[in-house]
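Missing here: one protein chain of the complex. Every other protein chain is in place.
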Amino acid sequence: MAEYIIRNGHVFDPVQGIKGDKKDICIKDGKIVDKVGSSAKVIDAKDKTVMAGAVEIHAHIAGPKVNLGRIYRPEDKLFSCTPTKGMERMGSGASIPTTFKTGYEYAKMGYTTAMEAAMPPLFSRHVHEEIRDTPIIDEGAFPVFGNNWFVLEYLKNHEIENTAAYMAWLLNVTKGYAVKVVNPGGTEAWGWGLNCLTVNDPVPYFDITPAEIVKGLMEANEYLGLPHSVHIHPNNLGNPGCYETTLDTLKLTEGIKAKNKFGREQVLHLTHTQFHSYGGTTWADFESKAKEVTDYVNKNKSITIDTGNVTLDETTTMTADGPFEHHLTGLNHLKWANVDVELETAAGVVPYIYSPNISVCAIQWAIGLEIPLMMKDPMRCYITTDHPNAGPFTRYPRVIKWLMSKKARDVQVDSFKHKDKVLSQTSIGSLDRELSLYELAQMTRAGPAKSLGLGSMVGGLKPGMDADIAVYNFNPEKPVANPDDIEKAFSRTAATFKSGVQVVSNGEIVSNGNKRTLWVSIKAKENAQVARDIAEKFVKYYSMTQANYEALGHHFVPNPFAIEVDATN
Amino acid sequence: MTKTITDVICPFCGTLCDDVEVVVSDDGKKLLEVANACVIGTEKFLHSQEPDRVTRPRLRQEDGSWKTVSYEEAADYTAKMLAKAKKPLMYGWSSTNCEAQSIGNEIAEIAKSCCDNTAAVCHGTTLIAVQDIGLPSCTLGEIKNRADRVIFWGCNPAHAHPRHMSRYSIFPRGFFTGKGQMSRKMVVVDPRCTDTAKMADVHLQIQQGHDYELLDALRVALKGEWLPDSVAGIPAEKIREVADIMKSGRFGIIFFGMGVTQSLSKNHNIDAAIALTKDLNEHTKFSIMPMRGHYNVTGSGEVFAWQFGFPYSVDLTRGFARYNPGDSSSVDLLTRGEVDAMFTIGSDPGAHFPISAVKGIAKVDSVCIDPHMTPTSGVSKLHVPVAFNGVECGGNCYRMDNVPIDCRKVVEPPEGMLTDQEFLTMVLDRLKKLKGVA
Partner (left out) sequence: MANSISVNLISGRTIQQGVAIESGKEKPSYRTACGIIEMDPSDLKKLGAWKSTNVKVTSDYGSVVVKAVEATQGPHPGVAFIPMGPWANSVINPNTYSTGMPTFKGTPVKIEVAINEPVLLGIELVQKNCGVIVG
């Protein structure tokens, strides 16, 4: 493999505490090293910003609901098709780009790792086929557990060991990365057209509460010592007043301790926090509760969050929170797709237009920015758009602009039709904080990598780590004349390296890289009861035989990278 | 000695049964018996064993006779044909695996071709309706475990999806449906008294082609508004009775088929059916599902969608993906005579397109990749027989509810025969050279 030296860039690396010093970064055999030989290829990074490749902790980029979005929204392709070009396959789609376009767009923005946030276990083969066809970036996928009949039955009796055994089995057969929970209990209730809106609403028939599910899953997650914590989308998403449910959910972490060998400190990751930080009782008195939520998170080190920034675009919402999507189609009357998945989960898809002329949308935009600006520890708060739910991931550069420039936020607020309402219902107008590049590197690199248990591998530039590197045309020593320059600089890298291979040069794809599928391989204790229960459920209730359930083989996972967990002790 | 292979997937219809058992000879070369499959599936497995099977590509000569050629020559012909054509059509894809579809898409991208699958003459209009109005649906196991109201509208699973009712929809005892058939009310809407209709609690023998009216009448009945004495040949009281059956259930499902997709109102029928389903969700839980035909037509739509953004009728001739059924759809392209080369794989447009479109195939250079002799191979210039996918090679496929299931190889193909993937890879390599693509 070619050796490289990225010379004289301003390096921002939270892993080593480097804050913009001029340094050389050396690459050899896919890793970052202390030095390279004289024949190494030189990348001149003078007056440029150098960071590790960014890590996406939560996006919907591969799998059945994403593809349902592509299938049923031809209008999303209008003006968004890209032709075949050099080694780039053709692409299409704005809020739900095709797999090829997804890989290229991430790489061009300097992202090298991404997590698909919700994998229905029955559809794991589909998720992996799309991951296979997404070039360059390393990807993992989170199977959903919060409404799974096995989980509901075991946790009703607080059987943590059995839950953990099932968890290990499911992660192994689906080649999953982490334990995702979406609207715990509520999505099972949706099987009957119902929902669970608080942590204490009992799940129909199964007679268990969301609180019991979440607590039990956290205990099982720590029992196994998985790299990532439980990753939760709590109940009651998107409704005025939902922040109380959010706080109730967060409080369930009290008394649970992280136990793992991967450097992870949290026991719960709260995703798209923006959607869970609403006050008020109706859309008329809708208001921000970002302060209440971030106050709690600031005080409790056992929680990490991501933001879920609204980008004010037309987009496609999609979630395993089936009842929410039904609720949403009732609000906006746009086309509704739904898929209930036997024994496991559900999903809904509805297009959505975040219009700057609608006060609720503008308030949502403000809340998404308040959250990171109110978080004291950038290592525990990560930038996402919950792609494509709050906006497409391709808008990260714009979100970065808003976070790094008070001026840019003010310009946006001034343009809102209901500016006064935005200012009265949120505190966006009084937040002066502007994120530094170091904080940005924490929120998009070192932080999410640590939360995922990948902190020793990616998200930093320390020798020995993977050579995932982004070089931006941004000179931190020069004052920013126009905030739009920030957006422009982070839209296209000068160079992106993935595992030591240069994949982007001056914003163009130059290699399809060496994409890997990340998954967690668990060695667990034998558990005869769980094995029997699994076999029985397949015989009686699944529509597929157990022998055909696993995602196995080269055509699904051609280049696996398994993270080994030994949970036999 | 023989070997029994279990959990085999049947590569016939969209039901994609995965509990078939196949007995093969000890050397894995002969397939001897098939258990659990329906009569069609059994025939599919057994036909692969026929001694008179075509096992090498055949090129039609001036005098109309076939000349046997090698796979290399066949791949050369195919690549040259695609390289030369201005507007080739690559059609089919529904009886092959997703890996082959993926290679095919790469070929199509380089050849700047029109790409289409059998949804074009099957559930294409369903896809148009879904793009209009969405689709509240579920997996088949949900129906097995929860459904107490099952509507078959313009479909005849007793003939077209023979094990659908026993595996998923009517007979199985699921988690919340312990009494099996006894826990379900079954309604069939069909202009004929089909073998499915004969089993129903209620059969609405609708006037052919008036589905849109009846669907709307049911929506009216749900709202309790005025109805004329009869709609589509069905008396108003019967319509109200069925509306009550639907909304009084706990979990309902509408399965629909060619009766609505292929009769005159086409996508508008399905719009109305989906709107009815949406309305029913104000009263109870209801889903709707197309009865997809070929065992992997769904997969073809999925692969097209994640690679190009559209599920069928994709036109790549301008170097990027466009989609406009009526313009970019196979039957229209062929009938208008716009296609200058025809590539068919895993389907039989010669038998299943209107004859006016088939004439469009016969006029141009053409390749038919199919294990069988078919009307399509009968009008094509080159016939490339390949191994039976799902019997002689494995690969991923998607069931009618979009659930992916990995097909199994159960027996060796005849000596020297290639799979779809292997042949397509040869074509791709040659096409890349011809077009100077890295």
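So that you can tell them apart, the chains are marked A and B in the order they are listed, and the count of residues begins at 1 in each.
Convention: a residue touches a chain if its C-beta (ideal position, glycine included) is under 8 Å from a C-beta of that chain, and two chains touch if they have at least 3 such contacts.
The structure presented is a predicted model; accordingly, all values stated were derived computationally and were not measured.
Taking every chain of the complex into account, the omitted one touches B.
Within the complete assembly, B:K266 is the residue of B:K266, B:R322, B:R408 or B:R430 that touches the hidden chain. Across B:N145, B:N296, B:S313 or B:N389, the residue that sits in touch with the chain not pictured is B:S313. Residue B:A362 is the one among B:L32, B:A83, B:A236 or B:A362 that touches the chain missing from this view. Looking at B:A120, B:L227 or B:V411, the residue that reaches the missing chain in the full complex is B:A120.
In the complete complex, the hidden chain is touched by one of B:K44, B:K144 or B:R219, namely B:K44. Mapped onto subunit B, the interface with the missing chain covers residues 12-13, 39-40, 43-44, 47, 50, 60-61, 63-66, 120-121, 124-125, 128, 156, 158-160, 162, 191-195, 197, 205, 208-209, 258-259, 261-264, 266-267, 293, 313, 325-332, 335, 348, 350-359, 361-362, 372-375, 377-379.
Quick note on the criterion: only the chains that are shown with their structure count from here on.
Per-chain CA centroids place subunit A at a distance of 35 Å from subunit B.
The part of subunit A that touches subunit B in the complex is made up of residues 62, 64, 66-68, 70-74, 76-77, 81-84, 87, 89-93, 98-100, 122-123, 125-126, 129-130, 133, 149, 190-193, 205, 326, 329, 335-343, 346, 349-350, 540-545, 547-548, 552-553, 555-556. Residues of subunit B that touch subunit A in their complex: 6-7, 9, 18-19, 98-99, 102, 106, 109-110, 127, 130-142, 144-146, 167-168, 174-176, 250-251, 278, 281, 284-285, 287, 301-303, 305-311, 316, 318-323, 395-396, 398, 402-406, 438.
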